[in-house]
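Selected chains from the complex are presented in situ; the others are not included.
Which chain is which? They are A and B, in the order written, and residues in each are numbered from 1.
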Amino acid sequence: MNFNHREEHVDDGMLLIQANLDDMNPEWVSYIMDKLFDAGANDVFVVPIIMKKGRPGMMLNVLVPEERLSVMEDVIFGETTTLGIRYLHASCHRLAREFQQVQTKWGLLTIKVGYHQGKLVQFAPEFKECEQVAKAYSVPLKMVYEEARLQFMQQQKNASS
Amino acid sequence: MNFNHREEHVDDGMLLIQANLDDMNPEWVSYIMDKLFDAGANDVFVVPIIMKKGRPGMMLNVLVPEERLSVMEDVIFGETTTLGIRYLHASCHRLAREFQQVQTKWGLLTIKVGYHQGKLVQFAPEFKECEQVAKAYSVPLKMVYEEARLQFMQQQKNASS
């Protein structure tokens, strides 16, 4: 089983946008992160920092292709309290990815697989699906993960033998 | 009321200087941050990090125009314990800023306002002034902030109507 395969590649046209927030209601952070993802950010994360006068602040980080800079700025200036942002040029090296499915006692589950130079180096069950199964069947989330990983590993062994 | 207006602009000649400190007395940090601001840093902040052998360390970050690099290095090498620093090239996008004043029951207070593409997107009371009022009148700092914001918003509504 194999959908939306992507080749391993390096993208040199990326920007890491950073905004230091020392006077914003932290309650808004996850809302703003979601909004940045919706607007096309590749990644968004927050770093706890200590700012001028010992203020506990948050550094918002947004990873995005250069052409999306202004879209991100509109969200950041519109939704946060910052008076300025900075950006650094970055290159992203992304593994080839594919999604495989494994049969479990709760039905099919998707495994995201990563390849580096053609070699399988990563595999992880899809969080959303495992979460749904854990809720639907009232089993611990970690048990769903374990089972999905177990099935995937066995599938690999059978395939290679 | 409108003093020191500045146009919205992008400055491509900035550096983000970083120094990892794993053997320095944390007591010195705010002194050093102030010293860097006095020497012309645009921003200074500290990121808690985990270094080699699991040491809790601090990453000092200094944002500064390229031409001030050596001045900053003199402070960093002179005041911290680091044996090296690194710097990354950054671009800063700064909003147009102006300072407006609002009338409150405790007198005039300054509001820092930010404009993105001509549109008012930020406004915040000046911390120092609010702090002084809170102390002088023995009122909660947050009440001073709320009142200043309230007056500014009403001023805006009246202006726009």
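Methods note: a residue touches a chain if its C-beta (ideal position, glycine included) is under 8 Å from a C-beta of that chain, and two chains touch if they have at least 3 such contacts.
The structure presented is a predicted model; accordingly, all values stated were derived computationally and were not measured.
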In total, how many chains does the complex have, if 2 are shown?
-> 6
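Keep this in mind: only the chains that are shown with their structure count from here on.
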Distance from the CA centroid of chain A to that of chain B, rounded to the nearest Å?
-> 30
Under the touch definition given earlier, write down the residues of chain B that touch chain A in their complex.
-> 14, 16, 29-30, 33, 37, 43-48, 61, 63, 88-95, 97, 112, 114, 116, 121-122, 124, 127
Which positions of chain A touch chain B when the two form their complex?
-> 20, 23, 47-54, 57, 59, 73-74, 77-78, 81-89
